[in-house]
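Complex shown without one protein chain; remaining protein chains in place.
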Amino acid sequence: MSAATQGSGLVRTRLEATALMLPIYIYYSIFLVLPYMLMFYLSIQRYDPVELYSNDIDFSNYVDVVTDPFYLGLFARTIGISLFVTVVTVIMGYPLAISITSARGKLKAFMMILVLSPLLVNLVVRSYAWLVLLGDNGVINSAVMALGLTDEPLAINRNWISVSLGLIHISLPLMVLSLVAIMERFDKSVFEAARSLGAGEWRILTRLHMPLALPGIAAGSLLVFCTVISTFVTPQLLGGHRFSTISTVIYQKFTFSLNWPLGATLAFLLLAINALVIFAHGMMFRERHRERAAQ
Amino acid sequence: MNSRGVQLASFLVLVFLIFPLIVIIGASFTTTPYVQFPPTGFTLKWYGDLVGRSDFLQSFIDSVVIGLVTVAGVGIVGTPTALSLRFGPERGRQVLRSFVTAPLTLPTIVTAVALLQVYYVSGLDFPWIAVTLGHILVTLPYYIRTLGAGLESLDPSALEAAESLGASRKRIFFKIIMPGVVPSIFAGMIFVFITSFDQVTMSIFFSSGSFMPLPIRIFSYIEFAIDPMIAAVSTLLIVVAFVAVIFMQKAMGLERGFAA
Partner (left out) sequence: MLFSNDIAPGDAENVVPSLTISDLRLSYGSFEALKGIDLEIARGEFVALLGPSGCGKTSLLRCIAGFNQPTGGSIALSGTDLTKVPTRNRNIGFLFQSYALFPDMTIEKNVRFGLDCRGVARSEAAKRVQDALELVGLSNLATRYPRQLSGGQQQRVALARAIVIQPDILLLDEPLSALDKQLRQRMQTELKELQRSLGITAVFVTHDQEEALTMADRIVVMRNGEIRQIADPEALFSAPSDAWVCEFVNAGNLYHGKVETHGDDMVGVRLGDHSSFRARRVEGLDPADSVIFSPYHAVKAHPAPSGTGLKVAAVRYLGLAAELQIPDGDNILRVQVPVAQAHDFPVGSFVTLSADPDDCGVLPLGGIAPTGMATP
């Protein structure tokens, strides 16, 4: 970052630096760039039930998708649930991040481990846990019915509720990490100054704490949104056929219906949404970064 | 700021994060033939059943082998990359960094189906190689960032001091740099192994009845049945994950491992 990192003369020339990068250049060329190019090529071909695809090249797949109410609904649903999950993780993550930031020593380490552990538990296992909790004969429904609150199982499985819960569960740690990262950098005397000037806790939270945390909220939201919108395992297991998202439809196109051109088109549109969100985030926070850097 | 209300909310959120995992662990000991929590009675029957399932055992072995090969591949490709990013010319470094971490920004499912086409076009029939190549692709950025963080935290004046004392590049590399970043490499490799071992999206397109890494085996199993045996295998995976967390915490501090 700084000029100091130049040191050591370990890598002396640009040629040497490039030579060290050669393995990754080769790897990415074959297994990243080439596949994406091939997929784009595929997405502008037509589906053929016998040959998988025909060599008629046009953008008809894209046109089909954006004019078909089914796919428009699919996109709206996927984006909608991703936004919903993002907002909920901010609301749930914020107090937890405050607690972690103000905790010390062992308690802090313990809380961090609790937050991070789910990240390392297999996605399938975590989705399975929610199946066990939310299923018609699951933990929650058994409890509710045993209490006589209802005769019918609650409609909490294979719909937006189960998918949302599963997605919140997998993305919340990412949000908490982003928030903790920024809150750790806060100058605590700013809040003490506000207190000395007579500010109550609510005013401190809304006027100071949250504006200061905004870059962290934005970074966390970006991370959560992009993770959630592309996640395949959780909606597949918790939504099934009754609540599909772009990812689960892509999966179907490539495995069961074998309509690869359409699958490739959907994949590219998913990529485009991601790119758009990342770009928007970059635009919104570039000014700020530049100002910060200039101070 | 950290009022009682905030603490209560934090506690509830932590419960939300951990409770599902506790349910699984509890359910794996139930004596009922269906999943129940709190469990009825206590039995290790489901763990016993698991031992008898040769398909699960084969999947487990496949996953471990893929994980180890992935770690090796990531080390070979990623280590020189991290070194070059740290010690190479300042100019253009930022662009290279974003290029190198691109697979993190790209949705895994999109990368997976893109690879699937290359695999299909190539006409090869070695699904586990395809899966491993895919795993290397999606875990490389993690390794490079973790090792990069370790390299950044080296004291540049220590390297300059070694050079001023007449140390050769080889000596600087082996005596100063490597000892300093062993914890980062170790943490990065654990992280890569776990990520590979848990990877579903990248693996599922290449799997078939004869080749199924463990997460895919569980995935396809629970699409049909939810029984306590899956709770048992899940519990084993949770235990492994917790051990790994503690290992990483010891090796380099958790936050650095994740947020590098």
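Each chain carries a letter (A and B) given by its place in the written order, and its residues are counted from 1.
Criterion: a contact is a pair of C-beta atoms (placed from the backbone, for glycine too) under 8 Å apart; a residue touches a chain by one contact, two chains touch by 3 or more.
All values reported here derive from a predicted model rather than from experimental measurement.
Under the touch definition stated at the start, the shown chains contacted by the missing one in the entire complex are A.
When the missing chain is restored to the complex, the residue among A:34, A:103, A:194 or A:258 that touches it is A:194. Considering A:77, A:108 or A:203, the position touching the chain not shown turns out to be A:203 (whole complex).
The chain not shown here touches chain A at positions 187, 189-190, 192-200, 203, 207-208, 211-212, 291-292, 295.
The rule is simple: only the chains that are shown with their structure count from here on.
Each chain gets one centre point, the mean of its Cα atoms, and the points for chain A and chain B are 17 Å apart. Residues 1, 3-11, 14, 16-18, 20-24, 27-28, 30-32, 34-36, 38-39, 42, 92-93, 95-96, 98-100, 102, 109, 111-126, 128-133, 135, 137-139, 142, 169, 172-173, 177, 180-181, 191, 201, 204-205, 209, 226, 229-230, 232-233, 237, 247, 250-251, 254-255, 260, 263-264, 267-268, 270-271, 274, 278 of chain A are the ones touching chain B in the complex.
If you check the complex, the residues on chain B that touch chain A are 1-3, 5-7, 9-10, 13-14, 16-18, 20-21, 23-24, 27, 34-37, 76-78, 80-81, 83-84, 86-90, 96, 99-100, 102-103, 105-111, 113-118, 121, 133-134, 136-137, 140, 152, 156-157, 159-160, 162-163, 169, 172-173, 177, 194, 197-198, 200-201, 204-205, 215, 218-219, 222-223, 226, 230-231, 234, 237-238, 241-242, 244-246, 249, 254-255, 258-259.
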